[in-house]
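First, the structure itself, so that you have it in front of you.
As you look at this complex, bear in mind that one protein chain is not there, while each of the others sits in place.
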Amino acid sequence: MVVGLSGFSYQNPPMAIVREIIRRGVKDLTVVSGPTSGLETDLLIGAGCVRRVVTAGVAFEGVAAIAPAFRRAAERDTVSVWECDECIWHLALKAAAWDMPYMLWRGGVGTSLPELNPDLEEVTEGGRRYIRVPPVRPDIVFLHAAEADPFGNVRVAREAYLGRTFSERALTLACRGPVVATVERIVPNLNVAASPERTIVRGALVVPVPWGAHPGGVSGRYVPDLAHYREYAAAGEARRRDDPVPYQAYLERNVFGPDGQEAYLKQIGAARLDRLGMSWA
Amino acid sequence: MSALVTLRQAAASVPDGALLTFGGFQLNRAPMALVFELLRQRRRGLRVVTLPNPLPLDLLVAGGAVAETEFGFIGFQFEDGFVTAPHVKRGIEAGSLSFRERDVYEIVQGLRAAALGLPYLQAPGIEASDYMTVNRTRTIEDPATGERVPVAPAIRPDVALVHAQMADRKGNLRIDDPYAEDLLARASGRVVATAETIVDRLEAPTIPHFLVDSVAEAPGGAFPTSCHHAYRYSGSHLRDYLAAASQARTADYLETFVNGPVDHAAFLRLVENPGRQIGELRVPKSTGMGGVITGSEGTADRLLVEMARAISDGDVVATGVASALPMLAIALARATHAPRLTYINCVGAVNPDVRAASPTSVDPRLLDVCEGTITLPDMFDLARRGRIDLMFFGAAQVDAEGRTNLTCIGEFAKPRVKLPGPAGSSSMRPYVPKVVILVPRHSPRSLPGRVDFTTTAPSPRNRTTTVLTDLARLDLLEGRLRVTSRRGGTALRDLRDRTGFPIEEDGEIARAPTDTERRALERLDPEGLRHRMI
Partner (left out) sequence: MGLRPGGVHGAEAPRTAAGDVARLLACVVARELSDGETVAFGLHAELLLAAALLAQRLHAPNLTIRHGLRVERGHELSPAAWTGEPTSRSHELVEYLEAHDAILDVASRSSPMRFCDVFFVGGMQIDREGSTNLIGLKGGDGRLAVRGPGSIGTTSIGTLARHVILFSGEHTTRRFVERVDYVSLPGWRRRAAAGLEGGPSLCVTPLAVLDFADGHMRLRSVHAHATEAEVRRRTGFALPGSPVRVTPPPTAEELAALREIDPSGRLDTLGPGPDGERP
């Protein structure tokens, strides 16, 4: 199954969903995430759920240059990587959204991408070289966002500090099937109507899951828990160096131990969460 | 960095020969002040490429400013009925206007290609239309299927003229009814804008300043088209314009409204105050595409009821431009048997609250009472992703095998009668499972054996294709249109006489409108506008 996951680096990874997917023992997934992915992808890879990953990169900026489970799996060839960059990733989703047989793109010519990714062919058109990018169509998409109304209008917080959203809309339009959004809170439709420019996706199935992105952040709501990322990165790195104990302990504590989001948050601890919540005096 | 200029400067920045496009849609928010000023400044040789937005093009053609044009639709609908842009129409019929006509989707794909720096984008859907031939449309192989797919070459306008409700000094634009301005801004070399008002700082702009070259203050800048939340379109000024065109008095019109007033402010003083409401409804002089008033009051009701009945509860239904009658039929369906339908109107409204009949289906006020919005380019994609179940199409002609003609009577290059064009129908029809074609007047001319020009054609992806006329309902079965039902009181021989191709079957007698349906129609249209729309 091809699963789309929102989240860009530390922003809005649907972690509650991901932990649930792992608990259910789902395997052999093709994960479409990013365009630059973070923990949502690395954890799924580390937990053995992923066969193939479609992303422009998996990293934790400022903490780990290369996400550890991704690195380990790629080096052992247990996960295949659909090699691309962010623009090619977006074009593959656009090709699906626009129902195009393929999209042409100049970025990627003269690189190793066509050699590493057989889906990307270098072609010549009108005397110029291009990469031919095929459509990528997720079967289902999971997002996390600040809020939504009961009708499935998903939106960003007013205090969103990023001047952009990431891949929510791109994944949604390319998706063959349902779009599920976990959100920090449900708001009335009246709020949505009053500031429609904040709506990023419509028609999603919405589930209120406070702190659903933790340890990632939600722009305008809470910052990423970088200490947690450092702990994860260290565990992942240890496992890459053939010490599986810390990573297994991480999974036990954060994924298999807690039976759901509530239990997960309890073991994270309210004090820690408090420190992450954004506030403006 | 201030982007503020005067209207004169804004227009002066558009050189002779520029490739020009316009923001706005149909009778909504066209950049008319800029167009009037371009004419005042005697601009020449302009090349115009436009999405459905007939008035700026027509006025520029009237003023002799246009060297060539590319469009997908040149008609509009208002309370006087349906109009094909008169100067463009005349220029094409006379062979004096160089033009290229394509499905609107091809123009959208061309703009998207330019925005992405690509030489082209595919435009699947138009394969079976005659546009492939007259435009010598290039095709490219789909590597996955081996099929040939039409290609839309990149369209990169030099300048996009846009009128906005509000702008700030930096050039941020606030547009209350965005159609395809974002796409135009990203595909065009420059955006030159006007705005009703200029403020110091605009929050949450629709078009950010870094996409806008310059902006001038121009209250009434869309007149005589509407400016959502500011004023409606001016039916009376449109009437004056159309009268001048039809009476060969275009020179008078230009003298009065273009050359006479020294600037836009003087022009506004000359015309009616744009804030005034449209005058009362008048009996239409001209009616639906290519027809005259049929006279029978029951016709509208029967047609509307047949259209409504074609919709199943839960369907996603879409309408294109000039769809006043289908919009009413959809409201009827929602009020009777299909309360859970989803209606997507190409003005950009999803499930607008349609409470009454309206002479135009693209009134921007629908955007204020809808559940969600969608842009024109996105609507094309939606059909291709299989998300639209049913669509209503108009046609001047439908032939025995279900092809429609909205293009021309006679030769394409120099037709006897220029029709308004495909809008998005050529490209959308193949992707809609339930196709409903409206031909209000059943006649041998509107139902010929073979259309003069194939604008749209049936596709294997269609599940049902239904043609509704004032006399009958026909369905495409095994590649031919067959009568499914006919109006009570219509003799079979009359029907055969009035059809340009052989009719073999009798069909049933159509079920008359039920009391429920009649009551619903009366509630929706107490003034009987529908009878004047046919």
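Each chain gets a letter, A and B, in the order it is written, and its residues are counted from 1.
Criterion: contacts are C-beta pairs under 8 Å (C-beta built on N, C-alpha and C of every residue); 3 or more make two chains touch, one makes a residue touch a chain.
None of the values given here were measured: they were computed from a predicted structure.
Contact with the omitted chain, checked across B:A65, B:L116, B:A180 or B:M533, is made by B:L116.
The residue touching the chain not shown here, chosen from A:I21, A:V58 or A:V154, is A:V58.
Checked against the full complex, the candidates B:N172, B:S234, B:T299 or B:T373 give a single residue touching the omitted chain, namely B:N172. Within the complete assembly, A:R106 is the residue of A:R23, A:R106, A:R176 or A:R253 that touches the hidden chain.
Listed for subunit B, the residues touching the missing chain in the whole complex are 1, 114-118, 156, 172, 185-189, 203-205, 208-211. Looking at subunit A, the residues touching the absent chain are 8-11, 35-36, 55-59, 61-63, 65-67, 70-71, 74-75, 81, 83-88, 90-91, 94, 105-113, 116, 127-129, 156, 158-170, 197-198, 200, 217, 219-220, 222-226, 275-281.
We adopt the following convention: only the chains that are shown with their structure count from here on.
With each centre defined as the average position of its C-alpha atoms, the distance from subunit A to subunit B rounds to 40 Å.
Against subunit A, in their complex, subunit B makes its touches with residues 112, 116-122, 124, 142-145, 149, 204, 206, 371-373, 381, 384-385. Remark: subunit A residues 97-106, 121, 125-126, 128, 132, 134, 151, 153, 173, 195-197, 202 touch subunit B in the complex.
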